[in-house]
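Of the protein chains in this complex, all but one are displayed in their positions.
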Amino acid sequence: MTSLTKYKYGHFLVTSPAPYVAHVEINQPHKLNAFHRDMWLEFGDIFDKLSHDPDVRAVVLSGSGDKAFTAGLDVKAAAGEGAVMGGEGVSEDIARKATNLRRFIYEFQECITKMEKCEKPVICVLHGVSIGLAIDIATCADIRIVAQGAQMAVKEVDVGLAADIGSLARLPKVVGNSSWIKDVCLTARMFSPEEALAVGFVSQVLPDKKSAVDAALKLAAKIAGKSPVAVQGTKELLNHARDHPVKDNLRYTAVWNSAMVLSEDFKKALMGGLTRKKPTFEKL
Amino acid sequence: MTSLTKYKYGHFLVTSPAPYVAHVEINQPHKLNAFHRDMWLEFGDIFDKLSHDPDVRAVVLSGSGDKAFTAGLDVKAAAGEGAVMGGEGVSEDIARKATNLRRFIYEFQECITKMEKCEKPVICVLHGVSIGLAIDIATCADIRIVAQGAQMAVKEVDVGLAADIGSLARLPKVVGNSSWIKDVCLTARMFSPEEALAVGFVSQVLPDKKSAVDAALKLAAKIAGKSPVAVQGTKELLNHARDHPVKDNLRYTAVWNSAMVLSEDFKKALMGGLTRKKPTFEKL
Amino acid sequence: MTSLTKYKYGHFLVTSPAPYVAHVEINQPHKLNAFHRDMWLEFGDIFDKLSHDPDVRAVVLSGSGDKAFTAGLDVKAAAGEGAVMGGEGVSEDIARKATNLRRFIYEFQECITKMEKCEKPVICVLHGVSIGLAIDIATCADIRIVAQGAQMAVKEVDVGLAADIGSLARLPKVVGNSSWIKDVCLTARMFSPEEALAVGFVSQVLPDKKSAVDAALKLAAKIAGKSPVAVQGTKELLNHARDHPVKDNLRYTAVWNSAMVLSEDFKKALMGGLTRKKPTFEKL
Amino acid sequence: MTSLTKYKYGHFLVTSPAPYVAHVEINQPHKLNAFHRDMWLEFGDIFDKLSHDPDVRAVVLSGSGDKAFTAGLDVKAAAGEGAVMGGEGVSEDIARKATNLRRFIYEFQECITKMEKCEKPVICVLHGVSIGLAIDIATCADIRIVAQGAQMAVKEVDVGLAADIGSLARLPKVVGNSSWIKDVCLTARMFSPEEALAVGFVSQVLPDKKSAVDAALKLAAKIAGKSPVAVQGTKELLNHARDHPVKDNLRYTAVWNSAMVLSEDFKKALMGGLTRKKPTFEKL
Amino acid sequence: MTSLTKYKYGHFLVTSPAPYVAHVEINQPHKLNAFHRDMWLEFGDIFDKLSHDPDVRAVVLSGSGDKAFTAGLDVKAAAGEGAVMGGEGVSEDIARKATNLRRFIYEFQECITKMEKCEKPVICVLHGVSIGLAIDIATCADIRIVAQGAQMAVKEVDVGLAADIGSLARLPKVVGNSSWIKDVCLTARMFSPEEALAVGFVSQVLPDKKSAVDAALKLAAKIAGKSPVAVQGTKELLNHARDHPVKDNLRYTAVWNSAMVLSEDFKKALMGGLTRKKPTFEKL
Partner (left out) sequence: MTSLTKYKYGHFLVTSPAPYVAHVEINQPHKLNAFHRDMWLEFGDIFDKLSHDPDVRAVVLSGSGDKAFTAGLDVKAAAGEGAVMGGEGVSEDIARKATNLRRFIYEFQECITKMEKCEKPVICVLHGVSIGLAIDIATCADIRIVAQGAQMAVKEVDVGLAADIGSLARLPKVVGNSSWIKDVCLTARMFSPEEALAVGFVSQVLPDKKSAVDAALKLAAKIAGKSPVAVQGTKELLNHARDHPVKDNLRYTAVWNSAMVLSEDFKKALMGGLTRKKPTFEKL
C-alpha cells in the first residue's frame, strides 16, 4: 500500500493499496473522525483531485481506527469557529445571521457533494459509529458496504435540526422504502447492518471493519480493471438518470456515447472478450 | 385518552392518547369505514386543523372497529349523491359530464392530499379490510404499519377504473419495486402483510390491530418528544426530495435551515444531549 | 395456442395462447436470440401493432429455445452492418462519425422503447442467458419474472461501453436500491434470480423456463380478463408517475379519468362485483 | 349592469354588466383599494366561486374609484392584525416566528393564486396607483389592459422586501425581457403604460380608466360568446404549457381533448361557421 | 430550382432552389392548402427524410398558390375519414371513443412535431390564409417570416375546440408576451403581420408572398453555407434549452460539443476566417 504523495492532507490519509485504486481514510480517530470546517474543505479538495487523477479509477472511503467511520459534526470545534451559529457576533440582524448560515450550509453541502461529482466510483465502508454526517456522506457514495457492529443513525433530529448536508435529499433516491426512511429520519433511532441490507441502504454486510474494507478494496480493484471510459460513463449516466425522466436520460446517453463508443477501449474490450486476455486500457 | 374537543366530526373520532399525539379514527365501522363525499371533506378539514395545531406533533390514523381500516368508496352513498357519475342529469353533453367529473376528482384528491400536506408526521395503521381508497390514503402517510390479517389490494381495476386518488401517483415513490407495483395494480390481487413488508410498502408488521395501533402510538409519542422544529422540517424536506432533483432539494434545505437553525430548539437539544436530560420544546 | 396471422416476422414468433393474450418469442435460438438491427426494427414494429390491436390485452415476452432469453447484441452481425461503428467508411471526420452513431443509438433506443409505450401491459420472462440488451429490454417491461438458472448481467462495461439502450435510464426507477444498481452496473457481474427477487428487479422466481412462461401467461390471462379501459389506464398513469412529481400526476390522472369513468366498463364491473358474474368488456 | 346576488362581499363589488360576464371591483377606494388579510381571503373566495359558476364565462377585474387599481398592502391594517410580523408576541423563538410567517405567506399566495386557477379567463385593468400587490395580482390574470396615467411599480424592494406574492415567480413567464424585469424589480421604479406595452407586460393601452374598463368588458363579452368548453380548455392548456416541456403539454392536451372534442359545442360551432349564425352553447 | 427526385409526394412539392436548400410547398392550392390525414402523414415523412438527408442543410416551408399558407384542417375530408369524430361507428362507449380520439391526436401531433425534430433548420413563410393548423405548424419552425396581407389566427376556439396540435404548447415558448397570447388564443381574432412582428411571433415582414419566400430562401442559403456541424448543433441545443433549466442545458451542451469540437469544420472555419476564403464543409 503506497502513499499517494500528491495527496498530503492534515485530516485524511490517501493511499493506493492496488493499481488505480485510492483509499481515503478520515484520520481523526481520537475524535471519532468527527468533522469541523477545515476537514470538509479538505474532503472536497481530495475528491476534486481524485476526479481527474489518471492514476485513479476507483476509490474506497473509510474511517481510521476501530471506533468510528465518523461521529458526524465535531460540535465543539464547529462552535469554536462560530460556524454553526452563522457568524454569531457579526450581526444581530436575523436576515444577516440567516444569510451567513445559508452561505455556510451551501459551502458545506458543496464540499460533501464533490464526492458524488467525483468522476470515479466511490465505495463507502460504514463501520463503528456512523451517525449524522456519516449518513450524508454515505448517500453520496456509489456503493455502500457495512461492517457488523456499525451504529448507524440519521441523528440530526436529536440535535434539534433537520439534516441539511444531503441525507434527506438523497435517501429517497437511494432507498426505495419511504416508510422506513421517514421512520429513521423522524425518530433518529439506530438501525442495524441487517436492517440496512434488507431495505437496500447497503449492498453488503461483512463481519468486521477489516473484512469490510478488504471487500471494498477488492470490489474497487475489480472496477479499476475495467475500461475507465465505460466505468466513468456508467457512473455519470446512472447519476443523471436519478434526477431526470427516462426520455431525457436516453437522449443524454446517446449524445454521451456517440463520442465514447469511438474509443479504443471498445475494440480492446471486445478483443479481450474473444481472446480471453485481460485488456490494458489507457489512462483517463 | 382524552377527546380533542375542537375536533367534533360526524364520521371521525379524534382523541389525544398521549401528550402532543393525536389519534384519528375513521368511525363508520358498521359500513367497514367506507367513504362518501361528506367524509372526505371532513377528512381534509381534520388534517388542515392538525397541521397548525400547536398541541399536536404526531398523528396516528386507523379505522374504528375490528373489521376494516376502510373498504374504500361507499359506492351506494356516492351514487346517491350522484357524484361518481359526474353530475348525471345535470347535462347530457360529454364535455360537461367530463368537466363535472374532473372537478369532482380534483376535490376528492385534494381532501386526501391534505394528510400528506399536514405539517405533522402521520402514521397509518392498516388492519382488516384495507382496499381501494385505503391504499390511496396509506400512500399519503409518512409511516405505514400493518396488522396481521389485513387484506390489502389496489382494487380499482376490479371496478373498471384506474385508481385516481393517489395510489398510482405515489406508489412508485413509496416502494422501490416497479414489477411488484405493476403486478398488484394491474391484477387488483390481495397482498399480505409479509409481502408488504418485504417490498417496503410498510415498515412494521404487528400481530393484530391492537398491537399495531399501540406500536403506532408509541412511535408517535417518541416523535412527539423531539424538537417540533426538527421533526416538521424533516417531513417537509423529505417530501420535497421525492419530487425534485438532489441539487434543488439541497438549495431548498439550506434556505429552510438558515432560519430554523437559529431556533432555541437547537441549543436545547444540544444541551439535552450533553446533560442527558430530556429537553422541553416550545409549541409549534 | 394459435398463431396471430397478422404478425409475420422473420425473427419473432407471435402467438395467442389464450383469449386476448399475445406471446412474443425472440426466435433466433441458434444465436442465443442475439439482436442485430433488422431484429430491433421488427421488435419495435411488433409492439407498435400490439399497442392498438383490439384482440390483445396483455403480452408475454420470452426467448425461443432453452438457452437464452437473449445474449444481447449480435456483435458480428452488427459489425457486418457497419452500424455499431457509426458508419465506418462514410466519413473520417469525428463529428460526422459521432453524428451517425447518435442517430443509430436513437433509432435503437426508440425501437426498444416501443415495448414500454405499448398500451397493453407486457410481462417479460428472463431465462437462460439474459445479459446486456436483455436487461435493457426487461426494464421496459411492466412485470419481470425469472426462471431459475437465468444468468443475468448488465454486461456492457465488459465490452468497454456504458449501457445505452435503457438499462441505466430505467434501473434507478425500477429498483429502489442504488448501491446494488451501481454494483452490478459497474462490475458487470452476474446476479442470481434470488438476488434479483430480493432487490426487487423481478417479482417472481419460478423453477424453470417452462413454469416461468406458464406463470407469465396465467398472469397475462388474469389481466386480460379485467376491463381494458382500467388496465390500460393503470399502465399509462403508473408510467407517467415514474417521471413526474405527484402533483402533476394527480392532475393528469383526473383529466384522464374524467372521460374514462364514463365508460360502460365501470358499470359492468360494478354489476359484475354485485352479481358475482364475470363481466364481458368490449374490445379496446 | 345587474348585481350578482350570490356574491355579497364586504370589500368587493361583483356585478354582471353583460351575459356571462362578471365584473369584480376592489371596493375600498378611500384607502386606494389597499389590501388587508380579510380582503385577500374574500378575494380567493370570489374566484373560487366564479371558477365553477355556470353563469360566468369571463371576468374583468378593476379597482373602484378613480385613484387606484390598488396601492398594494394596507400596511397599517396588516400591522394591526400582527400578520406581517408573523405572529409578534406569540413566540420569541426565531424558528417559530419564521414558521408563522411562512404559513402566513402561503395563505396569502394561495388566495391570490385562486384568480389564476379560476377556470374562466380573467382580464385585469390596471389604472391609477398600481403598485406592489397590484403587480402580483396582475401577473395572475390572463390578459392585462392598462389605462393612461397608471402608476405601476414592483415596489417591494422599497419596503425592504423581495416581492413574495407572485410577481417574481410569474414576471419571467409573462414578459420575455429579463433585462427589463430585473431593472424594474431591483430598482422599484415606476414604469409607464407605453413601456408596459412595449415590453409585453400589457397588451392594450387605453386613454383612461373608463375606456380601459369598457375595452376589457367588450373583450370579456367576446370571449363569453365562444364555446365555454373551448375557452376554458384553452386557458388551462396555456397555463399548463407555461410550466411544462412541450412534449408533456402535447400529451396532456391530447388526453384533455379526447373527451372535450366529443362535446356538442364542436358540432354547434362548426355548424355556426357554415350557417353564419351565432351558436348558443350550454352552460359550463 | 431542381426537383428533389427522392421526394415524390401527392400533396407536397419539394424542390432544391439552391445548394443544400430544400423548399417544401404545401400543394393543394385549390383547397387553400387545407390538411387531411394523408397529408400530415406525408408531411411527417418528408421532414423525417430531410432530417438525415446529407444534401439538405436548411429548409423553407410555404404554401402553393397566392391564397393561403394553409387554411388549417380540411374539415370535410377529415370528416369523410371519420377521423375527427374519433372512430364514429366503431364503438358507442365513451371511453373507447375517447381512446380512439387520443390516439388520433397523438398521431397528428407526432407528424407535425417531426418538423421541429428535423435536424436541419426550417424557415416558415406565412402568407395569405394562415389559420388554425397554420399556427401549429409555424410554431414548430425555427424562424418565422410573414408576407403582408397574411391573415393569421389561432382559430380553434371558433370551432369549439382548444387547439391541440401544438399552438398552445409552443406559443408560450415562442413569444414572450403572455397577455397577447391569451388574447389571440381566447378570442380567435385575426392578427396582422405588424402585430406579429411587434410581439415577436415573426422576425421579418416582407411586402408580399414572393419577396417573403425569396427572403426565406436567401436566409436558408446563408445558413446552408455555414458548417453543418455548427448549425445542427445550434438548433438542437436551443431547442433543448427551451425545455430545460440552464444548468441542465450547459451540461448537455458540454457533452455534445466534446465530440463536435473535434470536427474538421472547426479547423476549416477558423482557417476560412483567417484567409477570408469561404470554407467547404463535408456533408452531414
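Just so it is clear, A, B, C, D and E label the chains in written order, and each chain counts residues from 1 on its own.
Going forward, contacts are C-beta pairs under 8 Å (C-beta built on N, C-alpha and C of every residue); 3 or more make two chains touch, one makes a residue touch a chain.
Just so it is clear, the model here is predicted, and its values are computed rather than measured.
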Contact partner of the left-out chain, one of D:D183, D:D214 or D:E282: D:D183
Among D:L13, D:L41, D:V157 or D:M190, the residue in touch with the chain that has been omitted: D:V157
Residue in contact with the excluded chain [from E:A98, E:I143 or E:A162]: E:I143
On chain D, residues whose C-beta touches the chain left out of the figure: 75, 84, 86, 94, 97-99, 101-102, 105-106, 109, 113, 156-164, 166, 168-173, 175-183, 185-188, 199-200, 242-244
Touching residues on chain A - with respect to the absent chain: 52, 91, 93-96, 98-99, 103, 229, 232, 259-260, 262-265, 282, 284
Contact footprint on chain B, counting only the chain that is left out: 244, 248, 252, 255-256, 258-259, 262
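Convention: only the chains that are shown with their structure count from here on.
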Higher-contact pair (C-beta pairs counted), A-E versus C-E: C-E
Fitting chain B to chain D on CA atoms, where both chains share a sequence, rotation angle to nearest 5 degrees: 180
Gap in Å, rounded to a whole number, between the CA centres of chain E and chain A: 47
Shared-contact residues (touching 2 or more other chains) in chain E: 94, 98-99, 244, 259, 262
